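Structure in structure tokens, see below.
In this view, the complex is presented without one of its protein chains, the others remaining in place.
On to subunit A.
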């Protein structure tokens, strides 16, 4: 998600991408996807920049960003932990898993740990219902997460050593 490029390089990359598109305004969502991929989130100034570049009101950009849950206006931690809240996971203990993660990370869903290491979020169904309940860390699915000990072991893999 994030890399070591400087903010200027981010802006340059984004501009290049926008310039490469034949129809700009109708591709607003694709542009926002790209921007979130390079910035990790969609800060105000980036939204403003996109609005100017596309010659549309910034309210329109904000309206789209705030509508879709995939877009975030808050920076995320280094690792994003998601708990699947699909129905299959729900009936097999997703709520308990979420509470346990909130406990272990000492944050609520939607928040980021003070050391910026983990962001805890929820999502709806990743299609791994056979493994319910599941948690997803940086896109990797961990299934049958019932025991606090197992959850702790998964999180430990993402903590820096020492």
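What we mean here is this: a contact is a pair of C-beta atoms (placed from the backbone, for glycine too) under 8 Å apart; a residue touches a chain by one contact, two chains touch by 3 or more; residues count from 1.
Methods note: contacts and distances are computed from a predicted model.
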For the complex's missing chain, which UniProt name, "Carbon-monoxide dehydrogenase medium subunit", "MaoC family dehydratase", "Ligase-associated DNA damage response endonuclease PdeM" or "NADP-reducing hydrogenase subunit HndC"? "NADP-reducing hydrogenase subunit HndC"
Using the touch definition from the top, which of A:32, A:46, A:80 or A:120 touches the missing chain? A:32
Given A:11, A:38, A:109 or A:126, the correct residue touching the omitted chain is A:126
For the chain left out of this view, which of A:12, A:52, A:87 or A:152 touches it? A:87
Chain not shown, touching residues in subunit A: 25-30, 32-33, 60, 63-64, 67-71, 85-88, 90-92, 123-132, 134, 139-143
